[in-house]
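One protein chain omitted, others in place.
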Amino acid sequence: MKRLLVVLFLLVWGLAAAQTSLRVVIAEYSGLTGPFFQDVAADFQRAHPDIEVRIEVVPWDLLFMRLTTDIAGGRAPDISIIGTRWLAEFVAEGLAEPLDAFMTDAFRGQFIEAFLTPSILDGKTYGLPVAASVRAFYYNKDLFEAAGITEPPVSWDELREAARRIVEETDAFGFGLQGGEIEADVYWYYALWTFGGDILTDDGQSGINSPEAVAAAEFYRQLIRDGLTQPGPTAYGREDLQELFKAGRLGMMITGPWFIGHLAAEAPDLNYGVAALPFKERPATMGVTDTIMMFSTSRAKEAAWQFLEFAFQPEYRFRFTQGEGMLPVLKAVAEDLYFAEHPRLGTIVDLLPHARFAPIVPEWERIADITVRALQLVYLEQAPPEQALNEAAEQINRILGR
Amino acid sequence: MLKRSFIYWLLLAPLALVILFPFAVMLSTALKPRAEVFSFPPRWLPSRFAWENFTAMWDALNIGNALLTSLIVTALASLLVLAVSVFAAYAMARYAFWGKGVFQQYLLVTQMLSPFVLVVGIFRAMVQFNLLDTLLAIILVYAAFNIAFATWMLYRYFEALPTELEEAALVDGANRLQSIRYIFLPLALPAIAVTSLFTFIWVWNEFVLALTLLRSVENYTLPIAIFSAVGGRYVVEWQQVMAATLTATLPAVLLFLYLQRHLQRGLLLGSSR
Partner (left out) sequence: MRLFKLNRLIPYLLLAPSLALTLFALGYPVYDLVRMSLHEVNRFGMLQQFVGLQNFSDLLRDPLFAPSLYRTLVWTFGIVVGTVLLSLPVALILNEPFIGRGIARTIILLPWAVSLAMTAIVWRWALSGQHGLLNATLMDLGLINAPIVWLATAQTSFPIAIGIGILVSIPFTVTVFLGGLSSVPGEIYDAARVDGATGLPLFRYITLPLLKPFFNLAVILNVIYVFNSFPIIWVLTEGGPANTTDILVTYLYKLAFRFGDLDVAATLSLIMFAILLAISVLFALLTRRGESRA
């Protein structure tokens, strides 16, 4: 009897040891995200019965707090989706595992280079792009027609004129300007870049108080002051603007490719168009990626890599990208007819060559926060642009210098 | 009576209206079909009552499971708090001992650190005890956070209870335990009911700690289940979120209706006669 128990014990222990367990943290984009990754995990476990995969789905708003507490408690997951803007911090603390050793050239070659680059620091690839977007200009064709505008504005001055006409001829708002919440600074970078400015200058200093930057901020301020935007921009986050546009009460706004899916589902009768961002000195738009990374503290790196490799097969990538309304990161997916022939998505993909990404520096959140604060002071007419931006640049430079 | 009731209602009306306003908003939104949620100008009444939102959110947010989990966690945590606090409050109300003042201050102090601030430390502690992602951990932590308040409340109530009855019982030959069981407890019941109400509400709605300590979806309590449908998503199904919130408030409201009788004047007086 005793021997039987010993044998049983060894058997169970052996089985348990043979089973590798992976914890994967997934950020929630929508109600589809969780089920999608559960499916991938289920398929993976069928193909690899000796590896167990546990998917944890976390809302974006809580993701950073969750990861911080996990890591602080010594319980970091094996794999996690993170915002690429956080990558620099993870790398600096040695928490991100470089993937170059795992990747074959063939695997690497699958990716659209522009989307892979933001995850490469110091020549090492620290993560794979799991979601990517490029921002585009959306405009309401019916409102344009009512206001007597035939073409989407090409320059910012044309945009100003279009907004003025819309406000005069219709009871909708002209240009949607996001002044609050996450990415309020991004909304201004659209102007900053197209005005010829840069977030960071070549010598690593803050560029937000350059003459171009001040001009861009002044331009926005005047739009608000002249009533060409929705009232109270500092109370509007991106979702709020999107809702306004969906309701047909906003003439123009800038946002990402997922909006096409939203509009198709919730406002199918809305007659709208997609175009490049307005231009002043140079064309530009913002590219954003989210990265999926492996933790250096993981005790099952081989298994983790197998999961990543599995999840990045084109069929899964296609399903995810289409479901969440993102842009394809794999060339194979981009060539799929759905994306290649989609009129609006195609327009957005064409903007890729001009896409700029946020600089990957540690303390980016703090820098963005300082920028947002300065912008809000300007939008609320509580400080003139030059002064607000100068002060902000000074604070940012101090942080960069650290 | 009629005139008095009318005046009282008149006085309470403004407050009642402001209180009911968000509930009306919730109900209105919960019953709207998705397309009408953002209509302009915003309307109170939907074109039709979209009762399917309730069934849809039940599945989408896994509310059934979260409801059960919340009920279990809340019930157990409340019981634990009561068990521990009744003893402590009885000690403070019926005994004089060295350290009583210190203990009182200690209790108050434990209330001053919001759970939020201690999140990282609590997480690390639970990892040490290997209790992460267990309901046991969250029950213990919830209980710990509520003991101070429960003990204070009970202490105040117990202190106000006249001791003559218990002493009379002792004189009549009952021992201490018997006097507690047959005299003290029945008198203390309203106070215990009210205190358990406070604890129930606190635990039922608590969010930050649950988020930190609970990981798997099966272990989610209601606040987390609902918040995860809102926070940081690219598309928020507001009508479902509102429906879920209304559903989540139901147990608490039922508890109110049941327990509010205990807030009556005179309940504690019967004893003196």
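Chains here go by letter, A and B, matching the order in which they are written, and residues are numbered from 1 within each.
In this text, a residue touches a chain if its C-beta (ideal position, glycine included) is under 8 Å from a C-beta of that chain, and two chains touch if they have at least 3 such contacts.
Quick caveat, the model's predicted, so the values are computed rather than measured.
Student: Determine which one of B:72, B:160 or B:189 touches the chain that has been left out.
Tutor: Result: among the candidates, B:160 touches the missing chain.
Student: Among B:148, B:169, B:214 or B:235, which residue is in contact with the omitted chain in the full complex?
Tutor: Hidden-chain contact among the options goes to B:148.
Student: Pick out which of B:35, B:170 or B:194 touches the chain that's been left out of the picture.
Tutor: Per the contact definition at the top, the residue touching the missing chain is B:194.
Student: In the complete complex, which positions of subunit B touch the hidden chain?
Tutor: Contact residues on subunit B toward the absent chain are 1-2, 4-5, 8-9, 11-12, 15-16, 18-26, 28-29, 38-44, 80, 83-85, 87-88, 90-92, 95, 97, 99-100, 103, 106-114, 116-118, 120-122, 124-125, 128, 140-141, 143-145, 147-149, 151-153, 156-157, 160, 162, 190-191, 194, 197-198, 201, 204-207, 223, 226-227, 230, 238, 241-242, 245, 248-249, 252-253, 256-257, 260-261, 263-269, 272.
Student: Given the full complex, what residues of subunit A touch the hidden partner chain?
Tutor: Counting over the whole complex, subunit A touches the hidden chain at residues 64-65, 68-69, 71-73, 89, 93, 95, 179-181, 230-236, 240, 243-244, 247, 249, 363, 365-366, 369, 372-374, 376-377, 379-380, 382.
Just so it is clear, only the chains that are shown with their structure count from here on.
Student: Subunit A to subunit B: how many Å between their CA centres?
Tutor: Subunit A and subunit B have C-alpha centres separated by 39 Å.
Student: For a test of understanding, state which residues of subunit B touch subunit A in their complex under the given definition.
Tutor: Per the touch definition, subunit B meets subunit A at residues 34-35, 38-40, 60, 119-120, 123-124, 126-127, 132, 211-212, 215-217, 227-237.
Student: Residue numbers of subunit A touching subunit B in their complex, please.
Tutor: Result: residues 27-31, 34, 54, 56-63, 65-66, 68-70, 72-75, 239, 243, 246-247, 249, 258, 262, 266, 324-325 of subunit A touch subunit B.
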